[in-house]
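Everything below concerns the one structure shown next.
A protein chain is absent from this complex, but the other protein chains hold their places.
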Amino acid sequence: MYSVTVRGHIMIAHSLRGDVFGPAQRLHGATYVVDVEFRRPELDAAGIVVDIGRATDVLEVVLAGLNYRNLDEDQSFAGRNTTTEFLARVIFDRIGSAIKRGDLGPGAGAIESMRVTLGESHIASAAFDGRL
Amino acid sequence: MYSVTVRGHIMIAHSLRGDVFGPAQRLHGATYVVDVEFRRPELDAAGIVVDIGRATDVLEVVLAGLNYRNLDEDQSFAGRNTTTEFLARVIFDRIGSAIKRGDLGPGAGAIESMRVTLGESHIASAAFDGRL
Amino acid sequence: MYSVTVRGHIMIAHSLRGDVFGPAQRLHGATYVVDVEFRRPELDAAGIVVDIGRATDVLEVVLAGLNYRNLDEDQSFAGRNTTTEFLARVIFDRIGSAIKRGDLGPGAGAIESMRVTLGESHIASAAFDGRL
Amino acid sequence: MYSVTVRGHIMIAHSLRGDVFGPAQRLHGATYVVDVEFRRPELDAAGIVVDIGRATDVLEVVLAGLNYRNLDEDQSFAGRNTTTEFLARVIFDRIGSAIKRGDLGPGAGAIESMRVTLGESHIASAAFDGRL
Amino acid sequence: MYSVTVRGHIMIAHSLRGDVFGPAQRLHGATYVVDVEFRRPELDAAGIVVDIGRATDVLEVVLAGLNYRNLDEDQSFAGRNTTTEFLARVIFDRIGSAIKRGDLGPGAGAIESMRVTLGESHIASAAFDGRL
Partner (left out) sequence: MYSVTVRGHIMIAHSLRGDVFGPAQRLHGATYVVDVEFRRPELDAAGIVVDIGRATDVLEVVLAGLNYRNLDEDQSFAGRNTTTEFLARVIFDRIGSAIKRGDLGPGAGAIESMRVTLGESHIASAAFDGRL
């Protein structure tokens, strides 16, 4: 299996509901360093998994929809805790949709699975890994 | 599959028996930066894989049993080489036991697998990855 | 000159006022990975710059005053932009006060200067470096 | 599953053919930080996945065949784009051959799979992961 | 002293003349991860060292003049070895010129010194540090 991974980041505010979150129930924020790994069993004719420029552009577009925002006010997350692992899935799904729309080019249909990892600090991260 | 990873570290002394270890047969030591990845197929009602605070606490308790010690004098390792890969398994098993005891909370029973990675330097690491 | 550096982190929300900040004028947030470097010309009798355990504890206390908060609501920052460089200075001053109070032990009076660095992402950081 | 990962690096020049590569069609270069993960289900009698010294030596030998070169002039890559993902496979295959030749010792035959990751910058990497 | 650091990278080909360079006399290449630290004694009215967006843009423009090129063919380096330390100075000078031209805004004139660091691998880097 071949893979290519590209990196971006977002800086957001949010709060989390539930005793389990302790002080993170207060409005606070995070920088998430976002790594997206694209995987496919064979390379295309150019010798690549995905056009890395387009992959970076698509990631930037997806991240721009979250960046510099208070996620508590984002209607698409109403009633949900925007935990790191939840956001990993959100980004996974949005990039998956972009691939289906052809934003990564026609060859990107051969991408079988992805892993989206969000580093929230030097000591904690979360990920969602799944098939497309 | 969702995952959450938390980090801690230990600083230990030990020696390794066998010609294959060359100068590492002498008493020496290591800092191991320890990453534990917890995985489960779905998030719980709060939107998390595991309570990250409790996960960090459990990791600290497990690491405290090894930290600032000469592992050559630890009876539980008698007759065994405390290689990086062996220690990854030891930590894996001890965290697995803590999960079974309920130390990570009742929801942690949904954790299906873990990966424990020990970074021993900027150029070498070892891991144990398995189901619970 | 000898130095010792310890690391902690905070996760905060804030907004920044001024056109120069573009989308960062919206309420958003950041993880700051905080490195504090303590410097002195000679080691003490024990062979150290500072008691690293106490230094870490003092850093945690200082960071707890900022962590998991919306800095826009912190009265001590009223009328100020809580930029990364500004916060580096805030943390510098608060640790400096702790040293003067003796929280790092009597020997810490020999610390001549410090550098506080806040990493806000994998591509940007800010610091304040000064004498005590 | 146990694993051990060792790191090396190469500094090469090359160019890539195809509009998808944009400015990377020009002769340019890269540092690739190369991580090789060796995996097997059980440790050997010494308690290791692989002799880490030998693994590092084998990696250095394989990398020396690529290092400080213009890959456009390497006949073994004629007609192929030496993309990061392609080179990950090349290194995978060459280390696999070294294992079969016995260069990592007789016990290395128990290695079932490997992952070769090439970091090309702080924001992009590629990998090949497969069975031996 | 306050500082802000931003990061970019370039991927270049070159060769180095002189026996001291050994195999690096051959045409090869490098990824340079470039950190530019801007320093000034006091913050401006907005509370910043420099507009981080503009600083990143200026860095990108300077790096674009070097990126994806064979530096052996760059007339501005004729007769010079484009070592990592030499390139750190080149980037320092070009950013210094951009500041003087006002590309970082009028307030950037208060920047007193900079440090440009080029990481060429996980084990080697070079820097130029100087006053403006």
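The first chain written gets the first letter, and so on, giving A, B, C, D and E; residue counts start at 1 in each chain.
We adopt the following convention: a residue touches a chain if its C-beta (ideal position, glycine included) is under 8 Å from a C-beta of that chain, and two chains touch if they have at least 3 such contacts.
Please read all numbers here as calculations on a predicted model, not as lab measurements.
J.: Could you tell which one of B:7, B:54 or B:80 touches the chain left off the display?
T.: Considering the complete complex, B:7 is the one touching the chain left out.
J.: Of the residues in chain C, which ones touch the absent chain?
T.: These residues of chain C touch the chain that is not shown: 1-8, 43, 46-49, 51-53, 56, 105.
J.: Take the complete complex as the reference. Which residues in chain B touch the chain that isn't displayed?
T.: Residues of chain B in touch with the missing chain: 7, 9, 11-14, 23-24, 26-33, 67-70, 120-123.
J.: For chain E, which residues reach the chain that was dropped from this view?
T.: Its contact residues with the unshown chain are 16, 18, 20-22, 80-86, 88-89, 122-130.
To be clear about the criterion, only the chains that are shown with their structure count from here on.
J.: Taking only the C-alpha atoms, how many degrees of rotation bring chain B onto chain D, rounded to the nearest 5?
T.: Rotation angle, to the nearest 5: 120 degrees.
J.: Which integer distance in Å separates the CA centroid of chain B from that of chain E?
T.: 41
J.: Which whole number of Å gives the spacing of the CA centres of chain B and chain C?
T.: Here the centre of chain C sits 31 Å away from the centre of chain B.
J.: Touching two or more other chains, which residues of chain D qualify?
T.: As it turns out, chain D has residues touching two or more other chains at 7, 122-123.
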